[in-house]
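With one protein chain withheld, the remaining protein chains of the complex are depicted in position.
Our next item is subunit A:
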């Protein structure tokens, strides 16, 4: 679930408000998006992928994390290389190479060697 909107990084571009497929965000009074409907988050990571300044963090857990500020510790996430990691992996962002150019998956079973298999 989406757990962090970094007010420090956010440029109030509304991109996450637009792209969230389940309409989790609401524009806040100061322009910083609010997690208005966190319970509707489907943990698809696509807000993160579309955030131009890596201000968002989606926890892989599909239930909200406990009210413990440590789990939303921005510096800690940066230190572990997790803030913006999905966007980096798929190669979105200025000067990056699309990850799809490298997306050649492992050989699987009898079909073998398909580029990507879900």
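Observations
Operating definition for what follows: a residue touches a chain if its C-beta (ideal position, glycine included) is under 8 Å from a C-beta of that chain, and two chains touch if they have at least 3 such contacts; residues count from 1.
One rule holds in what follows: contacts and distances are computed from a predicted model.
According to its UniProt record, the chain left out of view corresponds to "L-aspartate oxidase" among "Aspartyl/glutamyl-tRNA(Asn/Gln) amidotransferase subunit B", "Sigma-70, region 4", "L-aspartate oxidase" or "2-oxoisovalerate dehydrogenase subunit beta".
The missing chain lies against subunit A, touching residues 17-23, 40, 42-46, 49-50, 58-63, 82, 85-86, 89-90, 92, 98-109, 111, 114-118.
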